[in-house]
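One structure, pasted below without further comment.
All protein chains of the complex are present and in place, except for one that has been dropped.
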Amino acid sequence: MMRQTTISNQQMMALLVISTVGTASLYAPAILTQYASRDSWVLVLLGGVVGILNVLVFLQLNKWYPGKSIIAISRQVLGGWLGGLFSFLFFFYFLDITSWVLREYAQFFIIALNPMIPQNGYMIVGIIMCAYAVFHGLEVIARVALLILGISVMTFLFIYILLVSQYHFEYLLPVMENGFWSSFKGSFVVISWFGDMMFISMIIQYVKRTKKTVPYAIIGIGISFALLMMAVVGCIVVFGGKGASTFTYPIVSLIQNIKLFRDIERLDAILIAIWVMSSFVKVTVYFWSALQALTEWLHISRPRLFIPPLAVAVVICARFKIWGLIEMSSLYDRQAWYFLIFQLVLPIVLFLVAAARQNSIPEEKSYGSG
Amino acid sequence: MEADEQRFTSNMAENKQLLSERMYHTEDLMMNDIEGQNGEGQITICHLTGLANEEMLRQVYAFYPDHVSLLRTVTSESEIRTISEAAKELASGNTVLLYHNKQYGISIDTLSVQLRSVEEPVSEAAVKGARSGFTESFRNNLALIRYHCPSPDLKIEFKDAGVVTRTTMAVISIGGLTNPALLEEVHRRLQEIPVDIIPGDNTVEEWIVDNRGTLLPLIETTERPDRVVAALLEGRIAIIIQGSPFALMLPYVFLQAFQVSEDYAWNYYIGSSIRFMRLMCAFIGALLPGFYVATVTFHHELVPTSLLQSIASAREPVPFPAVIESFAMMIAFEIMREAGVRMPKQVGQAVSIVGALILGQAAVQAGIVSPIMVIVAALTGIATFTLPSTAINYVIRIIQFGITFMASVLGYVGIVAAVIMLMTYLASLRSFGVPYLSPAAPFDFEQLADIVIRRPSTFNNKRPGLFHPLRRRRFREGTRR
């Protein structure tokens, strides 16, 4: 039985949420509070708005070119040479992000869980999991993602509910002590986190499009916005703005603050499991996107053959990419524009060119294609 | 095949010769010629001794030829025209009457084998609810289903499989409810079974599943006719195989493994909570040893201090790492379980004594395992027994070993990694096109609620849409909920 690969709107939403919130919830509280201290929630707000705009760009592109990924679109819009270059850039970016995320998580587990297990161990196990899922294809990834979304959201809520007695909302005061604009220094970073959902340009063609697709995408960004907001505000109201900025992973410290029945503490080890899951989804979906981009770019007939070499490449790349955590977080901080190029700039260029072309050709393509 | 398709000729001697040859001159083949009385001509009655019921045979001999028409009304018969058909009928215990000069014969069902009577199902015992279980008798099994579902919509189609045995299978569905595409797919897959012998239901299952390398059962088996009927009314299809006391039911989704027909025999609060507990037991069964190993070797911080102190002092004399300890206990448990199944009932008592005393108490005293590990192993083992599906029960035990291993390598991260791999694997499986992990993935809240919670019958106005039945409503139109 040959079935066409389709994923539902809900599943698309799950993929969007997990791959944006997964990493961001770890790094956002610390990095954002370094920029804006207790006013970091403004940054999250800004990121959410830009995130919605960003996702709308991709949805609009898909509306103009239904059934096509960003690779095919860039070919069609920009022509052979330039389109090929764009395709290559996107492929490269997807692969690069895969290795970034893999490294991020290996680093996270080493610091938060057990520094004695070698980094390679985490990375190899991680990539095997992801390669296995990529082998099974997008449908399976999407199904698992929806399950994981449920687990993650429940766990997040569980964490914040257990901490209710420790919230001091006065720590959020004073608001905007140094004026409104001083908080916006870190905006690049937060936009690049929300920009992590740019893989939607690869999966959107498989989404069974209904009237609700756009609302679902926006709800997805909304959920990740809410989760990120909870993470940031949660850390601030428990540790204070400056306190949160001194932790490597404030949310882990937040979990360590949970105390059940007087004696059960340090739940971080268990709850970190949700980051294993979200890391899995994120790496997988980018890995899949890279594979898909490669397939479409070079018109490969049996893409599964490329999974093992790409997996090995990702691990090696992740291993030697950067020296350590300090270098990594400072790079995220200062070189956020690198990610923004691929997440926002290139798609908008594409979007503008496509828009110019749309005006010259009579519009005929309709919304519902699949 | 050409030789097999040979038709009866008008020459009776030749017919008998061919039939005998086809059955390799087996010596229990009886062929008796009887002279017709009212000019009906000669007739040959063939049967295999032992298989055919003597009482029936006597009637056949006595009634012939005047009352053959009468026989037709009291027992099944079918017209046969080829040698191989006749041979097959004989092999199934029927009596074949060959008319001379007529080039055809009829077969009369005279099969009589001593089979056990309907008993309470062994593998699916229930405290409340129906107690009848299938037996090895094909006809009786079909009758049981008909009895539990006295509906004219119940449709039974026969299908032969096995090149040598030509085992009969009955494909049971409900007309106007079961999705015809599904039914067609089942027929197509049954058609394609190429094996020569069908020893039992599992062979059929292995040939017709979507994913032949599957670890998990993709088709449900049951001993209970009421369960089959419940499945049929959900739009699923049941297959009954001759000689097997189990019915196959398909499609099958993973979460159904936690349903028992008994749930519906209890109040819905009880039913729901028991079902939920079974789900928890599956988690305990799969994860507990791994969790223990990961906790005591990687994540000491999580344990309350006083408990850690106790565990540490209990573990102090044990010379092995926690993984080895837990593998040892898990294997010991498996050995006891298997011994318990294989052992004659009379010595069963001995196993429990030996198991409890030697493996529990003495092993702890000897400092081979720690008492905590004994608790963990015992709880894990008991938890898996709560699962109604024996197949899933065994699978969870296998998974348990893998997860424990991963836990010993990477701690909780290893457990989660193993669980994710498992989830991915489950999500990739399909049972007759239905995703195995549905309705959890792909997610469908209404269906999931129906499957996880045992809802009051009065609320269940729709059948699950998982199996694409033609009609979703369960109640009469306009029934007040």
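Note that the chains are named A and B in the order they appear, and that numbering of residues resets to 1 at the start of each chain.
Keep in mind that, in the parts below, contacts are C-beta pairs under 8 Å (C-beta built on N, C-alpha and C of every residue); 3 or more make two chains touch, one makes a residue touch a chain.
Everything below uses one rule, namely that contacts and distances are computed from a predicted model.
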Chain excluded from display, named as in UniProt, from "Deoxyribose-phosphate aldolase", "Amino acid ABC transporter ATP-binding protein", "Phosphonate transport system permease protein" or "Ger(X)C family spore germination protein": "Ger(X)C family spore germination protein"
Full-complex contact with the absent chain, from B:K16, B:H300, B:R455 or B:H468: B:H300
Identified contact with the non-displayed chain, of B:A91, B:V195, B:A314 or B:A339: B:A314
Chain not shown: contacting residue from A:K185, A:K212, A:K242 or A:R334: A:K242
Sole contact to the chain not displayed, among B:I284, B:V409 or B:L466: B:V409
Residues of subunit A (touch criterion as defined above) contacting the omitted chain: 111-112, 114-118, 120-121, 124-125, 128, 131-132, 135, 170-171, 173-174, 177, 238-243, 246, 253, 256-257, 259, 265-266, 302, 304-305, 307-308
Hidden partner interface residues of subunit B, rising order: 213, 296-298, 300-301, 305-319, 321-322, 405-406, 408-411
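In this text, only the chains that are shown with their structure count from here on.
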Interchain centroid distance [CA atoms averaged], subunit A/subunit B, Å: 45
List of subunit A residues in touch with subunit B within their complex: 1, 8, 10-11, 109, 113-114, 117, 121-122, 125-126, 129, 132-133, 136-137, 140-141, 143-144, 146-148, 150, 263-267, 269-270, 272-273, 276-277, 280
Residues of subunit B that touch subunit A when the two form their complex: 298-299, 301-302, 304-307, 409-417, 420-421, 423-425, 427-428, 433, 435, 437, 440-443
